[in-house]
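A single protein chain has been removed from this complex, and every other one stays in its place.
Chain lettering (A and B) follows the sequence in which the chains are written, and residue indices restart at 1 in each chain.
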Amino acid sequence: MSMNPNMSQDTILKVEGLKTYFPTRTGIFKAVDGVSFELKRGKTLCVVGESGSGKSVTARSILQIVDKPGRIEGGSVLLTRADGSVTDLAKLDPRGKDIRSVRGKEIAMIFQEPMSSLSPVHRIGTQIGEALRIHFGTPKKEQRERVLELLRQVEIPRPETAIDRYTFEFSGGMRQRVMIAMALACNPQVLIADEPTTALDVTTQAEILDLIKKLQQSHGMAVLFITHDMGVVAEIADEVLVMYRGKVMERGPVEQIFHAPEDDYTRRLIGSVVKLEKKAEVRLTRAAIPAEAAPLLDVKNLSLTFPSGLKAVDDVSLTVRSGETLGIVGESGSGKTTMGRCLLRIYDPQSGAIAYRRPDGSTIDLRTADRASLKDVRREVRMIFQDPVGSLSPRKNVGQIIAEPLKLAGMRGKDVEDRVAELMRQVGLDPGWRERYPHAFSGGQRQRIGIARAIAVKPRLIIADEATSALDVSLRSQMLDLMMSLQDQLGLSYVFISHDMSVIRYMCDRVAVMYRGRIVETGDTDQVVNHPQHDYTRALLSAIPHPDPRDRRIHKRFRYDPTVKPTGIVSANG
Amino acid sequence: MLRFILKRIVFAIPTLFAVSIIAFIIIQLPPGDYLTTLMADWASQGGAVEAGTVAAMRERYGLDQPIYFQYYKWIWGILTAGDFGISFELGKPVTELIWNRLGFSLLLSLLTLCFVWAIAIPIGILSAVRQYSISDYMATFLAFFFLAVPDFLMALSAMYVMSAWFGQSVGGLFSPEYVDAGWSFGKLVDFAEHVWLPVVVIGLGSLAALVRIMRANLLDELSKPYVTTARAKGMSELELLIRYPVRLALNPLISTLGWILPAVISGEIIVSVVMSLPTTGPLLLRALLAQDMYLAGSLILLISVLTIIGTLISDILLALTDPRIRFQ
Partner (left out) sequence: MTDITNLPPEGGPSLDLTGKDIAVAGQWRLFWLKFKKHKVALVSLVVILFMYLVAALADFIAPFDPNATNARFTYAPPQSLSLFHDGSFQPNVKQLKMTLNTQSMRREFVPDPTKPVSVGFFVKAPQPYYLLGLIPMQTKLFGITNPQVGDSLYIFGADRLGRDIFSRVVHGAKISLSIGLVGVFMSLILGVTIGGISGFFGGWADLAIQRFIELLRSIPTIPLWMGLAAAIPVGWPPLRTYFVITLIVSLIGWTSLAREVRGKFLSLRSEDFVIAARLDGMSEIGIIFSHLVPSFMSHIIATLTLAIPSMILAETALSFLGIGLQPPIISWGVLLQEAQNIRAVAQAPWLLFTPAAAIVISVLSLNFLGDGLRDAADPYESVS
């Protein structure tokens, strides 16, 4: 330990030239390759990057809790304590006493998956109180009191009973609060938050961001916030570190990163986010789809109750006009995916009607259709799946996957081959890759294969279920652009299901908002986004982080409480 | 919790019923009924059988009745009067013959279980924590080896080694002078001197299996995010290991009782035959070879019932240690 007069008073943590490597069979993987930054008291530094950028490994390197076989190969992590003493954490033995006295006490950490990051067989009170026992040897009774106080701080309802519960008895947002309470137990100077809101819905995310902000102010902590979401960065960051493949691309105040980025990669990243903030250009110039007398798809009072008693789809009515894109937006558990699957009869809804207009002008009710006609309709109405890994059989090559619907439609021989090649070109894949298996492709490419399979039999309507949510933001708009260009070429209609308002706004003509199995609002996308009628829609929209640090909104958001019927409660904290 | 236990007990009833049917089928399998066999036996010894005796016995076992009625009579006798029938070969009621031996079987199985658990867990932990080390490879190889050696072979080899190398004859659970003596400290010591070898011989196979399972479970748990969370709290590596991953890895291990127990009981039977231990094994084999079916059927029934009860206990134990199961 030494005194370091050169360091600024406010700097708590100074990371310099940090290198963390993973030895592999084929060489060394440089997960973190010379990263430097400073973390100041009471300030928030956001580390942002796409998957594989090394942001998470950077955070873990600070506490030396990198997973095996990763090792810190160089650089320093200087921690300045309140008494002015400085320790280089990177030099400490990762299993030793010195680093352990820092973990949880001076620097605490919260993680992405609150469910798997907490033990399922220990009561939450025990898990929160543990840090107190380890660092201060606090007796049981005092521990419990302190834990209750912490639970109150993180606003968990009824702390006296909650303290003796297990993690699986809480919702995702509550679990993350438990994690935060655990991190705060010893009043740390630094809080490292590793994608703490990625697994949460936007409204819950907004709550957690609020809470972190509030606690940061009351505790005077420095926060190192790891995220891939530029919107979140804009909402909470003081300073930003942009990472790509283990290296720092750019570092600076949030204002500069968003409004005067110097680095090309940062610019592209901001660009792809900002692009999704408004309607796609190809859609701005297109004439509005007229409301016809007979829509392509007319769903009336559709309901599905699962055997568990859950009303997944509750009296849903909607229409899809030919040539348009209807967005279905909702948070997890809203029933949007189930509803989409009902349209194709993957699930059998119990009541209602799904009137689909065939090319010859006749209509058929898909809910009651027999097998044979369902089989025909399923060539005209196709599906694109969310998971680019699970939706392609790993045991078939790309040629076979795309050819499958063609062969089942009766196409044979050379025709199939030609059509597969044509489809691959259409979605931007090299037809020479047809012999390759899905494992040889990246996520974006796999999703293109899925699209090729969907359009193979010249469909009229495609139901796309979260088609872009597994992709990094830079790939997202490319995929949406591809889908729109196919729409124009082939005269397709889409039902586009997503939890992400920005992709809905980017490509949908109209949107339906789902909440707990019901559709609470339908309308033109512009109308719904700019002038939401239903309180839930307002709450949802106002909870979405906005990628502009000059216009921070989520702390002033509108909250929806379904128990209070007519109007929500307007909150203005933060 | 109480509801969980009750539910489990109710679930066990059909299993018990099914097991009794299987035991009864085994009794019925040999061609002809036992009275025919018995009479042939008596006749060959020159004894004449009175027609009245035969009729009385036919009546007693309901041999002229349809098969389901015979089952009913048999199971009803067991449930209401503890009457398991008569061993024809030994000419005694089955109940007189089995309880003592069943007790030793149970004791031997329990001791084996304790031995298996006490050894398997530490080795499994060591093997997982030091994955790909020399000791891990050793443990892995030995585990595979012992899994490949059948119990009776192990028993024979152990007896050979003891007699050829140490000049000790092995067999039984007591020295001759203690066999019929009442329990005393001396007898207990003598028992301990005899019992360790069968326990080790029966246990090695299950031990090997458990080491593999514990290792795999723990390796699974060690890579879970909650381990990182605990580490980030500042917990020492040893405390962390025991408090979190080991604790969680033990849960699936408890559920293995459901099949370790049948395996141990199977092993106990066959090893007892080889080492001539006073347990159910030799009696069962003798009964089966002599087609003394009431004795054999009763033994199979009781052994299976004990196993089912053991499995039931393991289910309840698992629920006690794992809240996820309790709250289902």
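In this text, a contact is a pair of C-beta atoms (placed from the backbone, for glycine too) under 8 Å apart; a residue touches a chain by one contact, two chains touch by 3 or more.
A quick note: this is a predicted structure, and the numbers were derived from the prediction, not measured.
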Of A:H135, A:R357 or A:R378, which residue touches the hidden chain? A:R378
Which one touches the absent chain: B:A148, B:V189 or B:I313? B:A148
Sole contact to the chain not displayed, among B:V129, B:L197, B:V273 or B:L318: B:V273
Using the document's definition of touch, tell me which of B:I5, B:L126 or B:L288 contacts the absent chain. B:L288
If the hidden chain were put back, which residues of chain B would touch it? 14-15, 18-19, 22-23, 26, 29-31, 131-132, 144-145, 147-153, 156-157, 159-160, 163-164, 169, 219, 223, 258-259, 261-263, 265-267, 269-270, 273-274, 284-285, 288-289, 291, 296-297, 299-300, 303-304, 307-308, 311
Pick out the residues on chain A that sit against the missing chain. 22, 24-26, 29, 31, 50-52, 67-69, 245, 344, 346, 375, 378-379, 382-383, 385-387, 389-395, 397, 404-405, 408-409, 433, 435-437, 439-440, 442-445, 453, 472, 474-475, 478
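In this text, only the chains that are shown with their structure count from here on.
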Residue set of chain A touching chain B in the complex reads 60, 63, 65, 67, 95, 100-105, 108-109, 111, 113, 116-122, 130-131, 134-135, 166, 168-169, 179, 182
So in the complex, which bits of chain B are touching chain A? 223-226, 228-237, 244, 247-248, 251, 321-324, 327
